[in-house]
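Removed: one protein chain of the complex. Kept in place: all other protein chains.
By written order: A, B and C. Residues from 1 in each chain.
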Amino acid sequence: MNFDFPDEFKQLRDTAREFLVERCPPAATRKALERADKVDRVLWREIGEMGWLSAAIPEAYGGLGLGHLAVCVLAEEMGRVIAPVPYASSVYMATEALLLYGTEEQKKSYLPRLATGQAVGTLAFVEKAGPLNPASFDTRFLDGRLTGTKLVVPDGDVADFAIVAVRSLEEAPSLCIVDLGDAAVSKMVRPTVDPSRGHATIRFEGVPAEPLPQANGATAFQSLIDRAAVMMAFEQLGVATAALEMARDYAKSRYAFGRPIGSFQAIKHKLVEVYIATELARSNCYWAAWALESESSELAVAAAASRIASCDAGWTATRENIQTHGGMGFTWEMDCHLYYRRARLQALALGSAREWKRKLLGALWARESAATPTDYAA
Amino acid sequence: MNFDFPDEFKQLRDTAREFLVERCPPAATRKALERADKVDRVLWREIGEMGWLSAAIPEAYGGLGLGHLAVCVLAEEMGRVIAPVPYASSVYMATEALLLYGTEEQKKSYLPRLATGQAVGTLAFVEKAGPLNPASFDTRFLDGRLTGTKLVVPDGDVADFAIVAVRSLEEAPSLCIVDLGDAAVSKMVRPTVDPSRGHATIRFEGVPAEPLPQANGATAFQSLIDRAAVMMAFEQLGVATAALEMARDYAKSRYAFGRPIGSFQAIKHKLVEVYIATELARSNCYWAAWALESESSELAVAAAASRIASCDAGWTATRENIQTHGGMGFTWEMDCHLYYRRARLQALALGSAREWKRKLLGALWARESAATPTDYAA
Amino acid sequence: MDFTDSFDEAEYRAKCRRFLDATLPRRHPGHVRGYRRGEDGPDVVPQAKAFQRKKFDAGFAGITWPKEWHGQAGTPVQQMIYDQEEAKYDTTVNAIGLQLNICMPTICRWGTQEQRDRFAPPALRGEEVWCQFYSEPSGGSDLGSLRTRATRDGDEWVINGQKIWTSLAHEADWGVLIARSDFDKPKHEGLTFFYLSTKTPGVEIRQIKQMSGASHFNEVFFKDARIPDSQRLGPVDGGWKVAMSLLMGERYSLDDDFGPSFKELFSLTRQLELNGRPAFEDGGVQDRLADFYVKAQGLRFTRYRIMTSLARGEAPGPEASIGKLVAATMIQDAASYGLELLGAAGAEMGADMPLEGIFEESFLDSPAFRIAGGTDEILRNTIGERVLGLPPDLRADKGMPFKAIPVGSK
Partner (left out) sequence: MDFTDSFDEAEYRAKCRRFLDATLPRRHPGHVRGYRRGEDGPDVVPQAKAFQRKKFDAGFAGITWPKEWHGQAGTPVQQMIYDQEEAKYDTTVNAIGLQLNICMPTICRWGTQEQRDRFAPPALRGEEVWCQFYSEPSGGSDLGSLRTRATRDGDEWVINGQKIWTSLAHEADWGVLIARSDFDKPKHEGLTFFYLSTKTPGVEIRQIKQMSGASHFNEVFFKDARIPDSQRLGPVDGGWKVAMSLLMGERYSLDDDFGPSFKELFSLTRQLELNGRPAFEDGGVQDRLADFYVKAQGLRFTRYRIMTSLARGEAPGPEASIGKLVAATMIQDAASYGLELLGAAGAEMGADMPLEGIFEESFLDSPAFRIAGGTDEILRNTIGERVLGLPPDLRADKGMPFKAIPVGSK
């Protein structure tokens, strides 16, 4: 039994935490919140230089080749500091899509630039309100050209290229890669519940695009989303943990009625419930990290479980962090809302927990019917 | 605005409470729990004499003719003392079925005996696990004879006759009345989660039966259940309130760590949540009582809301009453479990809250489509 | 048991409707009260003042106040009927009402007839706006731990300190103030109550920006602000009692529809598709909607019970205390569930989102509801102790001289 991250990744975590706490305090995210340019470009360059964008990219394409466990570790740290950089879009989504489904040529063309941060990639897949349903996508890829509109594309304001999910005919590719600098691409920057990240509605009007030839049908999109969800779950866990720590520290130092408010059971027990939510999320995340790294058939189930648990932890922790802070908690000047906003953004980004609950049960049902369920998730 | 019970019913409530607290302490229910005969016969006779079984029965049939508001008031008091008598079966179910759908002759034959308590009636309608679904009943009424098996018939061990729900062909009657003393009726007494009330599986093997001719199709059964649910909701409210008061009294008098446990926020805030559940239930119950008494078209919606709210209050209050009592709470000798059991029995008896939530939304949807939604439940 | 008015009630209701029809636009069906968008504009207070003037002229200002307070000497039922009717109109314009109903009764109750005559009429006419200098940064839920200092200097008092969460202060002409006149006494025993002009030298008012972007509150700084002793209400060191009588003046909220709840979710789930069917048909959606419905109806009919008590001239029962506690969480949950149903697209904000974007806005607004006007935790204490009669918590600061009590973030 060795259900923990290897030592080298724990060291990576310590390094990342030390760097990010110093380099990316909440004030950095607050700046992004209040200005049009949502990216801390210096930070982005720095983490690119340290190889944090390329942890899962093989060395052949300019990456560190550390695998996905390293990305999970880094994602949690990015979440802890609610970093104002397009990490999720570029790493969990664009990089992952290319790693999974790109041709050798596509990998050679895009991965080295993603690895350094020179290029920012994203994934464009939302078309309407309600659950994500690849079968109902209206965006079409025909004769090398892409037509359609995608909503709330994460970092759509700054991304250089996008992987775009399209309606697929049977086994035809369901993902295309598009240069967002093309003249036939129009971007409308849109406000979201978390203005510390940039989002855009992007319209493609016959834009030249290239399919990812191995991304066959709707399953390809779902597999990509499953993998992104695991890494995102770690980032969510980071946000939840940071919010819990903020609330805990305040409850220890703030006095009311002559005593620290954390000595009142109303606050103490509330924070214990938050702690439990974060620990249940952490354990589910570890399981999902294992499934991701080991290419386990449990991935669909584990990804859903980690996402559901992290969505719950993020909501509980960031909501009750505000509540614990009382009046100051809902002011603009206090940082509580930065976590509250980010946690919600993450919880919506890949489809809400409600949708993932249905996916989870579908996957459990499928596994039940399959031959050899493994021992771990019985 | 006069959203409260009239003074005469408040007086009835005071009288009933005074009598029942004296006459029916938890020890009376405990006796029923521990013996085969589940009915306190003396109490049953006494409440019959006071007219409490006949509040809704018109004077023409030997009743008091006070209407349903009176039954609601009495039901709450019966719940408060978790009375070991077949009140719900005989009053909310059998009496109500006859009032709604009986012929003049049937009313004359049965109601006077129900009014005094001389006869005990019940309703037999459960056939299998899962939601109640009249469309799937297997029990048949053919050529004046009834065939089928009904599960967990409340007070089926002592009832003299039963209203039996049968599979109905289109507009044919869906309710029959059957003498349970008939030789072709076999009863198997069955244990339930609340052994302070008697239940039986009843098999009908070609038993002579009489239809209630106005009980047309599945709607008739549903309307009956809606009405019974309102009166049951008051009984559930009574159980919840009594459990809350028991917990509150204990929290005030029990010391730990040198102080009354009710001074700890963990206990105090828990009991406040229970209080809120009971008050939300009470307000929904009042609404349903109004809808029942005034024959409002809102009845289906209000009945479901009152049942859902009372199920929640009963579960929350009786569960946390045990928890508040700590170790003693789960002993046989302490009365907490009497309330816990009864609340669950009530919450299952007419189908669980889950089912009623679906009914509620169905009814809201139907109302939405109808012409003139009223102002009160918008 | 019925929902109908008595003859007198019906008559008064008709009178209210005539006035309101002539004065305000009706709420359009999708409009949700308390939904903040647009309520921050520069016109809000001038509009509210103008509307207050019309209410005054029509006899709806100070409905329950006695004649000596320049009120209408009406009944609580009349007030209730007026409020009920007003709730059907677009009452963004009523921004100054709450403060009026909290501050002025304190002035009238504790002040001289001369003070009543000076202050009540302009307030009732909407000419002068009031605010309360009350909470402090170090205090929060523990109001009694306030440390703004009132030092006697001859016939004047010198005020130094800081207040916070002062609604309307930036628009107000006058404010009521509670300050500490003796730091050596236990915390509730060294407080004195005043009123003063917001234009008093040494008073500086700064708006606080909330996380939602709105600014409903202010911080107020006092630096050697001077108040004549004639503007003291109640005895020296007797301000706690005055302040408490003020809090008791808070009326029961008879207003529902304060944020997204069942209605908005019901509407959303009829527009939205899940797997090709209206979301409303989904069992999970129905389970959640039923919970919201039953809770919302529970609150609605609890209000009807309160109104019935008032109509009978009785004090409302203890159930009157649960409304805000239940509603605040319900609104936050409804906002959250609305976003969950919208899914990935729900992150976007704007009036072109489903239901004019109420779920996203309320997501950012609703945390304040669980805090302002008494946190969830304080309300549970109050209900547990006053309604259920449970014993109070231990008091760490009981009987201690104020200056020895640890406060704030130290």
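Points to keep in mind about this one:
Simple rule for what comes next: contacts are C-beta pairs under 8 Å (C-beta built on N, C-alpha and C of every residue); 3 or more make two chains touch, one makes a residue touch a chain.
What you see is a predicted model; the values in this text were computed from it and never measured.
The chain that is not drawn here is touched, among residues A:Pro195, A:Gly262, A:Gly326 or A:Gly351, by A:Gly262. Note on the undisplayed chain: of the listed residues A:Met1, A:Ala36 or A:Ala370, the one touching it is A:Met1. Summarising the interface, subunit A meets the missing chain with residues 1-6, 69, 248, 251-252, 259-260, 262-265, 267-269, 271-273, 275-276, 279-284, 286-287, 289-290, 293-294, 304-305, 308-309, 312, 354, 356-358, 360-361, 364-365, 375-378. On the side of subunit C, touch with the chain left out of the figure occurs at residues 274, 282-287, 393-394, 396.
Counting the whole complex, the residues of subunit B in touch with the unshown chain are 125-133, 136, 151-152, 190-194, 199, 253-259, 264, 266-267, 315, 319, 322-323, 326-333, 336-337, 340-341, 344-345, 348-355, 357.
Assume only the chains that are shown with their structure count from here on.
Chain geometry summary: the mean Cα position of subunit A and that of subunit C are 39 Å apart. Put simply, the C-alpha centre of subunit A and that of subunit B have 51 angstrom between them.
Among the residues of subunit C, those in touch with two or more other chains are 377, 380-381, 393. Residues of subunit B in contact with at least two other chains: 264-265, 269.
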